[in-house]
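Only one protein chain is missing; all other protein chains are in place.
The first chain written gets the first letter, and so on, giving A, B, C and D; residue counts start at 1 in each chain.
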Amino acid sequence: MEKRLNGKRLSKASRSGFINYGIVIAAFALIQILLVVQKLLGVTLVSNSLQSLLVPTCCYIVMAVSLNLTVGILGELSLGHAGFMSLGAFSGIVASFLLADVIPFAPLRLALSMIVGAAFGAVGGVIVGVPVLRLQGDYLAIVTLAFGQIIKNIIMVLYVGVDEKGFHIAASSERFNLAEDGTAIIKGPMGAVGVTKLASFTAGFVLILITLVVVQNLVNSRSGRAIMALRDNRIAAESVGINTTKYKLMAFVTSAALAGAAGALFGLNYSSTVASKFDFNASILVLVFVVLGGLGSIRGSIIAAALLYVLPELLRQFGDIADYRMLVYAIVLILVMLATNNDQLKALVGRIIPKRKGAASHG
Amino acid sequence: MLKVNDINVYYGAIHAIKGVSFEVNAGEVVTLIGANGAGKSTILNTVCGLLHSRTGSIEFLGKPLGGTPAHKIVEQGMAHVPEGRRIFLQMTVEENLEMGAYTQPRSTIDPNLERVYDQFPRLKERRKQIAGTLSGGEQQMLAMGRGLMSSPKLLMLDEPSMGLAPILVEQIFDIIRRLHEKGTTILLVEQNAQMALSVADRGYVLETGKIVATGTGQELLRNAAVKKAYLGG
Amino acid sequence: MADKKQFEKGKMVPVPSVSIIPERDLGTTPILECSHLGIDFGGLTAVNEFNITVGRTEIAGLIGPNGAGKTTVFNLLTKVYQPTRGTILLDGLDTHGKTPAQINRMGIARTFQNIRLFNNLSVEDNVKIGLHNQEKYSMFTGILRLPKYWRQEKAAHERALELLSIFNMEDLADHQAGSLPYGAQRRLEIVRALATNPSLLLLDEPAAGMNPSETAELMENIVKIRDTFQIAIMLIEHDMSLVMGICEGICVLNFGQIIAKGTAEEIQSNPTVIEAYLGKQQEGGAD
Amino acid sequence: MSFLNNVITGISLGSIYAIIALGYTMVYGIAKMLNFAHGDVIMVGAYVCFFAMGSFNLPPVVGVLLAVVVCTVLGMVIERLAYKPLRAAPSLAVLITAIGVSYLLQNSAQILWGAATKTFRPIVEGSLTLVPGQLSVSYVAILSVVCCVVVMVGLTLFTGQTKMGKAMRACSEDKGAAQLMGIDVNATISMTFAIGSALAALAGVLMCSAYPVLSPTTGSMPGIRAFTAAVFGGIGSVPGALLGGILLGVIETFGKAYISTDLSDAVVFAVLIIVLLVRPAGLMGKYVPEKV
Partner (left out) sequence: SNGNNPGGNSGGAVTIKVGGIGPITGDLAQYGTATEWGAEIAVEEINAKNGPVKLDYRFEDDTGVADTAVSAYNSLKDWAKDAPLVIYGCTTTAPCVAVASETFADRYFQLTPSASSPDVTANKDNAFQMCFTDPGQGVAAAEYLKNAGLGTKIGVIYNNGDAYSTGIANAFIAKAKEVGLEVVATQTYPDDKTTDYTVQLNACKDAGADLVFLPIYYTPASLILAQAKQMSYAPIFFGGDGMDGMLDMEGFDKSLAEGLLLMTPFNASGTDERTKSFVEKYQEAHGILPNQFAADGYDCMYAIYEACCKIDGIADMDSQKLCDALIAMFTGGDFSVDGLTGTSMKWLESGEISKAPVVVKVEGGVYVTQ
């Protein structure tokens, strides 16, 4: 009896995880094969626009999965996830710039920049996390929203550069006394310009895998259970000796660090990046992915992020609809929400695809 | 007064009520007993329109209820004191009671309030307290009081004695008896089968969504199987 | 009822703090000593001058009319509310200024009057969360799945099933906690509390919503838990068959004040208690 | 003098936030949903009034009434089509749907009315001079403060005293139990949206009278600010929305005037976070601890 349960139980949690790895690896492999075939045969299998979406899609998948950790697993609404992405993007860009001479090998430089981005994201996570611990529900949502705005506002007036005297950082252009021959890395509202693009689809793929390892393994561990316990019932969680502060912060910081890494990858995929890109709407976009994919469902986040990020771009192909692209997007969004929450539809789906028993999964 | 005919209720894919039929005549106290999860609350919720049966029919006061929304059913004179109290936690005690008389004309509110306060003096003491901070038992009294505010023709009580001090359990059953005497029809769901059957005219025994036995209160009290399963005999 | 099961109760003896504890617990530090404990909510004094001593392996009962302050006492003991006055000694240690989580680690576990499970998680995970502080691997070990992770997870799994087996709930391990029938949820809460390895277990109306036969089974199990784990249990209950059947020392609260303390027999015959709580004479805790 | 000027500016700005926040908090308090489309209903209200007054030359009062009527209907239709099917769904699902509705309104407005900014003709013009050449208050500001207070008092009385208002509160707590009281939950929530949207129309007209530019995205930023104000004051609390709105306006103005215009957003939001740390349920929000 025990043996059987044991085997079944362990395989269930990991089966769901492995399917996720499988989906990601298969998608990566498929696209790589298509790209190779395309090159060999000279036919268009993956259009330019789709190719250009590969890296950002990876970033948004990581964003969605990491936000799911806060919203789905910890159960706290965050409206400022893009703030962490912003921190990661700009710190990553600065890091890659500073490392340019030291480490000529681009992939390594990219990796280090992403680590720096993650570190900055994590620091942001701590800064937001601490007030968050005292607040609940929508009050917490407001703090995350406020944080996103503050980060945006600060980076918007931030000037960073290097010259032979060293590293300069200032909060306005007047105080930014960079020498004539110095290079400005971040120029206030102009953002970071002239970024050397280091990002690659492979890096995005690896980052997704790392994110999956971190999030999935976390969820299926002692710490993850504590986090979910806080979500389901804080008072009960405290009553069994769970340190609320520690685990809320753990979830927040992990999620922020992953967003920071995604931000660094994103920032290093374009030659210029501005802080206004990571505004409230960007945070909302990621939240849409998470909710649409299903709270707590990692696979859902991956699929929803991939589809929804690409959808508006795909709509460009369809002549007349293209003009009403964003309108169509809005309608699709509403209809999908209505459909996925429709009881009759759910029952129908339930009858067609019988659910596994004891639906206590967090795949 | 109430006629339930072959209803089947589902929660998603879970088949909770499997073809149950029973009836409650005017002036009767009828009790449903059964183990945890047998489906007692589900039946009450279906009768009052919060849940819907896939098949079968429910008649109240001679009129079929099929698909009538809960608030319309309540207007016709049914009151349901639901399981878990479900009082309005952010409202005061008195506001909760007033909500109970939502369908009633304004003039009936004050006399009804007085009546409820007579029955539960504790509520009168706490009339301005936010209901959410009441103790468990106080909340149960409030729920019951709220149900009485509309002077219903059919009162459905879902485990009214749960979590109450023995002295209050007696009171509750006294109230049930008194209501019975005054001619209120009551459909009672109870864990405390002993007491429930002793006040009831008739009872039904429910097991995993099916009615397995029926009879007068006294008959069921003597029924060996019932004794064993529900009376701790 | 004729064939009602009789449980063996210890002989109760007085201790200096105007309380009684089982004779077998004499000579050890009492698990719980409260003195002058009290709390006010705004103008309302919910609990006042609450003094009690609970022996190491005692099953103690806390009864009283609705709104008397019983749950509030539990909330004070577990620091859900911070006491306005008084001290609580747990196993001789002052619990002043501790958080609920720290209190649990010091040895008090509880269940709730209104069930508080982790509804979206499986039964097994609920118990494993109870085992949280007995598993000792870090977040990184968990993420990297080091051998320690596998070892401890396996141990936790086995321990969880072992605890569930107290109530014969092993087969429910994979079910979602929120979808369990009410009675099973109550039992799961007890298992989860036990998993934290407490020395004092607080049960708030464990039999509420159970029928008499289920209650009888629960009584057996409470005694069994005390016997196997050798812990103290304090329970709030309105079902007199349970309280009178298994509680050794019983304390009666009314309006936040203790109105009586003693054994089941003493309480049952106490006229103040009868008037305030029991109502007209109950024969041997009939249901 | 410049201090007084700043106070006046802050209160005028704040009264606009407040009147939007009142609608927000109303819908939140009853329907328990963050209606992110509220800002866009405001925008629609402003457009309606703009065209009524501009293209059809109707008097301001008629313009406002028309805006109120259109928005009330719009609010009820949105509720019926997009939110009602989600009664049983998790609150985040409703939040996302509201965002979808917000996008939908913005994009429809752009298709219907174009992207170009329009200048709104204020419903009342001119200002009251307090100290000639130095200190004056615009009539719009006075009007919006008055509207705020009237709406606040009206809503407080309505939800606290009337049967309908109490029914709304009952619905907000427990829809099932409310039905058992005989309350028609759907009608009640529909009513909530009607009121909220009518307020949105009023807010739109007042906002565009005070700051007379109008484009399809006009509502989004004030929407967020008003949400912030509502939370600041204690979301769900009607007087809180008023207080939160006014204070937010004053803080924003003082932050710009006495700290820095460079970081004005950062200052506002930092103050907000600090206040919330001291009062975790907002200024007027009751912190009702969960009974254990």
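By our rule, contacts are C-beta pairs under 8 Å (C-beta built on N, C-alpha and C of every residue); 3 or more make two chains touch, one makes a residue touch a chain.
All figures in this text were calculated on a predicted structure; none of them were measured in a lab.
Novice: Among the chains included here, which ones are touched by the excluded chain in the whole complex?
Specialist: A, D
Novice: Which of D:165, D:182 or D:216 sits in contact with the chain that's absent?
Specialist: Within the whole complex, the residue contacting the unshown chain is D:216.
Novice: Which of these touches the unseen chain: A:66, A:113 or A:153?
Specialist: Within the whole complex, the residue contacting the unshown chain is A:153.
Novice: In the complete complex, the non-displayed chain touches which residues of chain A?
Specialist: Touching the missing chain: residues 44, 47-49, 51-53, 56, 153, 156-157, 172-174, 188-191, 193-194, 197, 266, 269-277, 313, 316-317, 325-326.
Novice: Using the document's contact rule, name the residues of chain D that touch the chain not shown here.
Specialist: Residues touching the hidden chain, for chain D, are 2, 5-6, 9, 12-13, 16, 50, 54, 107, 110, 114-121, 127, 133, 136, 138, 207, 210-213, 215-217, 220-222, 252-253, 256-257, 261-262, 264-265.
In this section, only the chains that are shown with their structure count from here on.
Novice: Quick check: more C-beta contact pairs at A-B or at B-C?
Specialist: Answer to which pair has more contacts is B-C.
Novice: Averaged over CA atoms, how far is the centre of chain A from the centre of chain D? Could you give it in whole Å?
Specialist: Here chain A and chain D have centroids separated by 31 Å.
Novice: Return the residues of chain D touching two or more other chains; collapse runs of consecutive numbers into ranges.
Specialist: Residues 292.
Novice: Among the residues of chain B, which ones contact at least 2 other chains?
Specialist: Counting only residues that touch two or more other chains, chain B contributes 133.
Novice: Provide the residue numbers of chain A that touch chain C in the complex, in ascending order.
Specialist: Touch residues, chain A against chain C: 1-2, 5-6, 8-9, 12, 213-214, 217-218, 220-226, 228-229, 231-233, 235-244, 250, 296, 357-360.
Novice: In the complex formed with chain B, which residues of chain D make contact?
Specialist: 163, 166-167, 169-170, 173-174, 176-185, 288, 291
Novice: Under the touch definition given earlier, write down the residues of chain A that touch chain B in their complex.
Specialist: Contact set of chain A toward chain B: 343, 346-347, 350-351, 355.
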